[in-house]
Every structure is written in C-alpha cells, then in structure tokens.
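Here's the structure, in structure tokens; my notes come after.
One chain of protein is taken out of this complex; the other chains stay put.
This part shows subunit A:
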Amino acid sequence: MLSRLMKYEMRSQSRLLLPLHALLLLASILGRFFITGKVYERVPTVVFIILITLYLFSLVGISTGTQLFISVRFYQSLFSDEGYLAFTLPVTPGQHLLARTLVGGLWALIDTVIIFASFIILVMVPEVSAHWPELSEALTKELGMDSNAFFILMFLLNCISAFTGIILIYFCIAVGQLFSKHRILMALLTYLGLTALVSVIVLLTSVLSGTLPNTIGFGSETTRFFTESYSQTEYFLSITKNSLILAIVQAVIAYVITHYILSKKINLN
C-alpha cells in the first residue's frame, strides 16, 4: 500500500514541480550560452544586471514555491475534500505520513540538487573550470579543509535538511487541524512559534556552551575563535554539527506527534 500511495502522491506533486524545475534547467542552459557566447558584451549592462537579478529571484521563488506546493499538497490530500477519500482508503495513518514524507522530502531534495546543478551550469564555464585546480587549492587553504569534501558535506547537510524541513511543515499543518476554526492560520502560527522557540533554544545553548562569538567571552571556544589555532571552518562546522543534531531531534519529535494526530485526532471539516 505504501508504494501505491507514493506512486499517486509522486504523480500529483510532479505535475507542477517537474515542469517548474525543467524550466529552471532550461533557463540555466540558455544563461550559459549567454555567458560562453559573450552575448553580455553586446547588450547594455543594465540588461545583464536585470537578467542576473531575475535569475536569483527565480531561484528563491522556485525553492520557496516548491516547499509551499509540498505543504499545500499535504493539506489538500489529507485535510480538504480529498481527505474524505484518503482517510477511507484501507491504509494506516502511518503509511499516509510516511508516503508523503518520502515523496515531499524527495522533491525538496530534487529541488536542492537542481538549484545546485543550475548554479554549476552557469558558473563552471570553460574559463572557470580551466582554473578550477588553482581555485580549489586556494579554497582548501582558506577553508582549512579539502574544498571538495566541504562541498560534499554541505550537499549532504542540504539533503538531510530537505527532509527535516518537510517533516516540520507537516507537523505544523497537523497541529493546525487540532483547532476547530482558522486551521491554516493556526498552522502558520505554529510554524512561527516553533521557529521562534528553536531560535531561543539555539541562542541559549550557544551562550551556555560558549560557541557564540562576541558574547561575554567566558567560553573557551569563543576565545579560541579569535586565535590562529582555531579556523573559522572548524567553528562553522561545530555550529553546523549542533544545528544538524537539533534539526534531527526536532524532526523525530515532530514526526511522532504528527503520527499521533493523524491516528487519534482526526476531525475533518
């Protein structure tokens, strides 16, 4: 049943997300020709700036749009009229949640990969790739770690956060359903509240553990941050590691609560 649910969910999410991301790749390839063919030399600078701005906006737009669409699909397929079919299928709430988490997370991941690919298509023009070894070496020196390893690490982090992000959104939508009125508004407020709460927790733990720079400065890591022996990358990685652990813990708790709501607290309008 899980694979069948995933098949239909994939189909309905791909209806919009597939053409949207194909369009981005196409635009990136056109952009590459624009750069390699030195078309920008023949157009006014202002046009070039507008194109770059449009490109950056479209990246943000597509990324936000993807998350929004996945959220809307979760809401629609379970809590709108479609929910009348979903919840009368011989499928457990756990299967519903897992299917949507895997498909939504996968699309969030595809979105990250395609945005990354689009960036490479545009930036890795022959002029840049010819000098890549030197660039990579300079980056490695600057970062204090192998630049390729750094990029791979960043990519893996994005993969994990694609899933944890989707799980948190599902959680907020499910919490919104506990209210009898204004359920979408309540989902939004839950999201804002959760974000604020997590920020406070991060801030407090950072202050207490002394990983926050420019604090009172009693933490050993803060002191080390300003010394030569402790590179900015190491500092960055330690922050990243902490926030990754936090994101995973948050996602596990959110998933369990969402599962509970879907199993025990369903009240469709």
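Throughout what follows, a contact is a pair of C-beta atoms (placed from the backbone, for glycine too) under 8 Å apart; a residue touches a chain by one contact, two chains touch by 3 or more; residues count from 1.
The working rule: contacts and distances are computed from a predicted model.
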{"item": "Choices \"ATP phosphoribosyltransferase regulatory subunit\", \"Potassium-transporting ATPase potassium-binding subunit\", \"ABC transporter\" or \"Transcriptional regulator, GntR family\" - which one is the UniProt name of the chain not shown", "value": "\"ABC transporter\""}
{"item": "Sole contact to the chain not displayed, among A:S12, A:N158, A:S209 or A:T233", "value": "A:S12"}
{"item": "Residue in contact with the excluded chain [from A:I120, A:M154 or A:L268]", "value": "A:L268"}
{"item": "Contact with the hidden chain (one of A:G83, A:G105 or A:G176)", "value": "A:G83"}
{"item": "Absent-chain interface as seen on subunit A, which is shown", "value": "1, 4, 8, 12, 15, 81-85, 87-92, 180, 264-268"}
